[in-house]
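Only one protein chain is missing from this complex, and each of the others stays in its spot.
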Amino acid sequence: MSEMREVVEKFRHIDQRYESGGGQKGIDRQHALGKLYVRERIDRLFDKGTFVEIDRFVEHRCTNFGMDKREGPGDGVITGYGKIDGRIVYVYADDFTVFGGTLGEMHSKKICKVLDLALETGNPVIGLHDSGGGRIQEGVDAKHGYGEIFFRNSIMSGVVPQISAIMGPCAGGAVYSPALTDFIIMVNKTSYMFVTGPNVCKTALNEIVTEEELGGAYTQNAISGVAHFMEENEQDCFRTIRKLLSYIPSNNRLPAPVVKTDDPPDRVAEELLDIVPVEPNRGYDMKEVINLIFDKDSFLEIQPLFAPNIIIGFARLDGQL
Amino acid sequence: MSEMREVVEKFRHIDQRYESGGGQKGIDRQHALGKLYVRERIDRLFDKGTFVEIDRFVEHRCTNFGMDKREGPGDGVITGYGKIDGRIVYVYADDFTVFGGTLGEMHSKKICKVLDLALETGNPVIGLHDSGGGRIQEGVDAKHGYGEIFFRNSIMSGVVPQISAIMGPCAGGAVYSPALTDFIIMVNKTSYMFVTGPNVCKTALNEIVTEEELGGAYTQNAISGVAHFMEENEQDCFRTIRKLLSYIPSNNRLPAPVVKTDDPPDRVAEELLDIVPVEPNRGYDMKEVINLIFDKDSFLEIQPLFAPNIIIGFARLDGQL
Amino acid sequence: MSEMREVVEKFRHIDQRYESGGGQKGIDRQHALGKLYVRERIDRLFDKGTFVEIDRFVEHRCTNFGMDKREGPGDGVITGYGKIDGRIVYVYADDFTVFGGTLGEMHSKKICKVLDLALETGNPVIGLHDSGGGRIQEGVDAKHGYGEIFFRNSIMSGVVPQISAIMGPCAGGAVYSPALTDFIIMVNKTSYMFVTGPNVCKTALNEIVTEEELGGAYTQNAISGVAHFMEENEQDCFRTIRKLLSYIPSNNRLPAPVVKTDDPPDRVAEELLDIVPVEPNRGYDMKEVINLIFDKDSFLEIQPLFAPNIIIGFARLDGQL
Amino acid sequence: MSEMREVVEKFRHIDQRYESGGGQKGIDRQHALGKLYVRERIDRLFDKGTFVEIDRFVEHRCTNFGMDKREGPGDGVITGYGKIDGRIVYVYADDFTVFGGTLGEMHSKKICKVLDLALETGNPVIGLHDSGGGRIQEGVDAKHGYGEIFFRNSIMSGVVPQISAIMGPCAGGAVYSPALTDFIIMVNKTSYMFVTGPNVCKTALNEIVTEEELGGAYTQNAISGVAHFMEENEQDCFRTIRKLLSYIPSNNRLPAPVVKTDDPPDRVAEELLDIVPVEPNRGYDMKEVINLIFDKDSFLEIQPLFAPNIIIGFARLDGQL
Amino acid sequence: MSEMREVVEKFRHIDQRYESGGGQKGIDRQHALGKLYVRERIDRLFDKGTFVEIDRFVEHRCTNFGMDKREGPGDGVITGYGKIDGRIVYVYADDFTVFGGTLGEMHSKKICKVLDLALETGNPVIGLHDSGGGRIQEGVDAKHGYGEIFFRNSIMSGVVPQISAIMGPCAGGAVYSPALTDFIIMVNKTSYMFVTGPNVCKTALNEIVTEEELGGAYTQNAISGVAHFMEENEQDCFRTIRKLLSYIPSNNRLPAPVVKTDDPPDRVAEELLDIVPVEPNRGYDMKEVINLIFDKDSFLEIQPLFAPNIIIGFARLDGQL
Partner (left out) sequence: MSEMREVVEKFRHIDQRYESGGGQKGIDRQHALGKLYVRERIDRLFDKGTFVEIDRFVEHRCTNFGMDKREGPGDGVITGYGKIDGRIVYVYADDFTVFGGTLGEMHSKKICKVLDLALETGNPVIGLHDSGGGRIQEGVDAKHGYGEIFFRNSIMSGVVPQISAIMGPCAGGAVYSPALTDFIIMVNKTSYMFVTGPNVCKTALNEIVTEEELGGAYTQNAISGVAHFMEENEQDCFRTIRKLLSYIPSNNRLPAPVVKTDDPPDRVAEELLDIVPVEPNRGYDMKEVINLIFDKDSFLEIQPLFAPNIIIGFARLDGQL
């Protein structure tokens, strides 16, 4: 074996080790909580075999509080791009097994890089959030990192779609940024969005509140209206993201995808006459009406749990949004 | 039958009645004068089955001079869009059977709506004019309505094509607006363009002039040069509009349509040597030359009756304008 | 035979005579020097049968120094456009058999016309230079003509590609203009680029220098770095121009051509491990590395003779630049 | 007296009558309620003698519900422009004495005209609201009129300042439009903002609520945060509008006014050391700090009654905003 | 005297000779016809001492028809810039004493240079025309020269003001160009605008017409409407140009000049009541009305001789256009 082959072989071992982030124990803990490991999430999100990782070997450079002795593969976030239904989409996904997915200097730089690439190339970007927020050991650097992300979230608004999936107990900056994006999807029972958690509420306000009440999926979907979708498990969450993307153009200069439909062009929905009543003050099932008017199965309701006196969502006519 | 079905049934009866505008008597009078009824015109103008009407049920709201007691289906103008050779084209067409096709407040609002739509969507617009001009009972409102139309005619100039067909005795605003559009087509013997008619000429200027002399198709084509085409009947008029559109792009950001041609790419017209004389002061048939140079049958002469010392028109080379 | 046919017949005789520029004797002299006649060059440069000449019958209007009695078909330059690999490319090519290819008022106007057309239509332009520079008899007009060309060379920079082939002993303006273009190709032993020739060097500076040393293909490629390619004969020169164009977009708003490749998409070049050494201070063959990384045979080196401590050029990955 | 002088004289009598809007009885009722008559408001708002009225003689053209027999000078709104501290400002001011200041077709057209003028000339616009909202007799026309106003409020946002003073019991469209403007000022006890009034609340929701609770100045300033200022009387209201304008540029392309100040350029506020405590969790008077730092008396607090844990407002340094 | 002083002295003699163009005889002939010599015109047009000449020493380079033996100082046109009421204005003025003011290659290049300068610097340009049109000896070059001028007249339209004064018998290109400019001023009895003169009319059309009838100042002002002003002598012509400029901004990005006025700001013209009649069909003196409404003496009528049923012109209110 030539010398260079030996060097590369060693590197491949390291590369392999990075595959399991903070280690198998952390992965097992995710599974025990009903959550997937970050790399399993990415596998399920993208079209098979299309994900390309970037900045895989980046690590933190913090020296405070003994951090110089702690290794964190990828600094707690996996970034890159892949394809969804054949279209390129960027992703950043917290790795909870590394420092609890907290955000430090390098973690934020990795996220900013994919945000910049998404903006420059005009492709959507998805954040899979499973993070305790700013990494306390990196103090001001973490705050600065969030500032850089918030700035990008803002200027990207209206240019490329930004979708946030909340997939664990997220707090602080880890929820401020999603709130600046276009859509938020939460997984019931395993994900939370806290400005700050129940403990601080108790200390500061002397108010006792459960995690579920304060920032659970139902609370954020039905009461605050911050989130747009609540899914029962991670698999459903990815299906919703993929479906949602099918309605949205990759950027503000492209048209939305057109879908083939077998809806006959001159279809007349005579059934509507039996549904909509003559009297203006009598009720009827508006979703039935929507489904009769638009292409079959093309309606995706947004915020179904919030303000139920109005129904919003995406639907297609003749395969077009 | 459910209640809603009954309501819809009643509505369909009204809808049916609107189909014949001011009524069969008016339609018969049009036919007696060698003119088509406005809905027959629209049928012939567009590709079969493509016309979509808008604002069908709009009526006037004038209360002066007993107008509050007179019904005028569609307020004397049919508006909408359809396809010509597969391309979308907007139309507004006066209905002479309703108040003589005169323009009032609502009549002008209907026209402005299709002009706005044509500009916004970048499609041509055709006006079929058969109108006595401003509706006297609506005074200032009619004048204001024409102002809104003239403004749109002006700003649309150079953006989307505007074609005016004169199909009856038009006067006042009904001819000022066409004069602001790109092409005017008149039907011989049944159409007239008057700034003001022969009667007023007699009263004001003590000059006696026939309708034909003052504003007939020949006068406006051959003498004033206001009109670009004179057709012998309405059928020819629609054929010319459709042919004319085949040369013109739908708007200023699209290329003109390209037509398949069986003209051989290397064709050499040796016959030209026998037509064009050597002496510069000897005459020859320029149209023969045009037909030999350009794609076969591709030449459409514009203003053939006006200033015959120069020939202008559209023609194609290799199927392209 | 009709009269016009006679006139055309006469004209065709003139046309035929212009085919051989300054005459057969001049063409023979070119051949004797190992150079092609300008029309032979154009034939070899473009796809067969695609060249279209413009301004073929332009002649000078100089009356000084007896020039009013000398005829120069095309004023010493052939201009027009043709296709290279199916794409349109403009050309201007000096005709050495007419006044030694020198540039006068009309010569420069012909060149400016193709430069303007190339810029307006967004196509590359190639200059085939075989010229003694400014025509002395036309003094200020020649200087003015070069100014017009230099101005166009400058504003076209970065908009459409400009390629200069030096195919004879060029001096003065005939080399200033190529120096403002993107690529210069020289033919070894038959082409020279002189700011001013050896004679003037001797007179003005009392320095004796050979043509080869002062401005030969090797000098300009290896020492001054002014030229980018040195070819052994004119045939190779045209092949290089055609290859070079295959990497370059026609203008700054179009993408570069994409080439079909049979390079497998997932090819891994394991051989690299045997080539690149582990020690940073040990040498290896960088071109071998380039050829292994990029699509097979896709590397075109630029300035291979100049500053050999760095390698530059065009190459493709997956058929794309 | 010449004939024309007679005509003008008659017109001047009409003009005079319009001065008192719906008549003296209505004016007295305003006074009895502690409110000024609309023309008194305009007098106090603008620099003396600078107000120019437009559309003074416009009247409604509604014929429904006997409206054709009712006269309403100016259709219930005074519009025009004048100067405030020498700068031109547009105004529209409801006249409660004419149809209770309700908005009909012409009323809205008058408002739209001043909004268009303000946008075109780049000057601020002030609305003095004292209106029951849409005029029921004009139904759809009133709704359409509000739509036109809302559209202008939106596109003017960020271009010219829009200030709304609520000076009576306003409901419906009369409060939707102010909510789209930049600043809302209410007069305590005499002004109200209702989406819909207490009566409808009782009927629709069976909830009993006082006017003061539902939409009084305190409610909208302290609880909903819709309004920015609460003044004790109309005189204070105008003073606040004039002061507010002194901080704001006339439009988005001009700088804000610069005010002369006698604050010494190098002033050091040593008193701050005695006010701000060393311990971060000890409180102090922030307004004292603001007043010490900024130019004397230059601080104008915005929303002093709302969310008192943060203080916002305008202030100047060296006379500049 | 040093050598250089001698050289300059000789040059100054030449410079002096150029002052009288084609020579005293030609100047005398101008005077005999009631026309000024071109340099006298320029003296009267500009503010005293502000005129700067450019291209004074340019001469033609034509060798046809014996032109190589004829000298023409300045090639028949004086060009440069000066001030009018303190504002910079460019000028080109035909010199009838040199080749009858005809336009050749160099003549047109001099005009194009001032047009380019006027456009670039944003200043008005005045043409003083006294030219027989294209110089026959320069054939195609003259035609090309006019093309360059027409192109500039067109693109300058709406950017900088162009004023043409016709001051002699002008024909051909010498009148096509003025027709493309903004204002044309003619001098009665001494100036003419002919597409082609009476002689050609006779030859080609066998029609006999006087110069005055075909293209005299009255004909072009009152009948064709081509000219805007007719003055009785050259002095009046310059006064009108200077007055006209006082209303016009120097270019499309500057405001029009504001003039001080002693018109009281609140002036009321009670006299109007005695002038304008009550009956709509009774006539009155509209110019009297104009003069009463606008600033005293500020009205400049345009085309007073053409279409007298409408009055157009410039006037000021409060010193502003």
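First chain written, first letter: the chains are A, B, C, D and E, and each begins at residue 1.
Keep in mind that, in the parts below, contacts are C-beta pairs under 8 Å (C-beta built on N, C-alpha and C of every residue); 3 or more make two chains touch, one makes a residue touch a chain.
This structure is a prediction, so every number in the text was calculated from the model and none was measured.
Set against the missing chain, the residues E:Met4, E:Ala32, E:Ala204 or E:Ile310 yield one that touches it, E:Met4. When the whole complex is considered, the residue among A:Thr63, A:Ser157, A:Asn252 or A:Gln320 that touches the unshown chain is A:Thr63. Set against the missing chain, the residues D:Val276, D:Leu292, D:Leu305 or D:Leu321 yield one that touches it, D:Val276. On the side of chain D, the interface with the absent chain consists of residues 273-274, 276-278, using the contact rule stated above.
Although one chain is not displayed, chain E still touches it through residues 2-5, 7-8.
Here, only the chains that are shown with their structure count from here on.
The chains in contact with chain C as well as with chain E do not exist; no chain meets both.
Under half of the residue numbers at the interface between copies chain D and chain E are found on both sides, making the touching surfaces mostly different.
Annotation for chain C: no residues touch 2 or more other chains.
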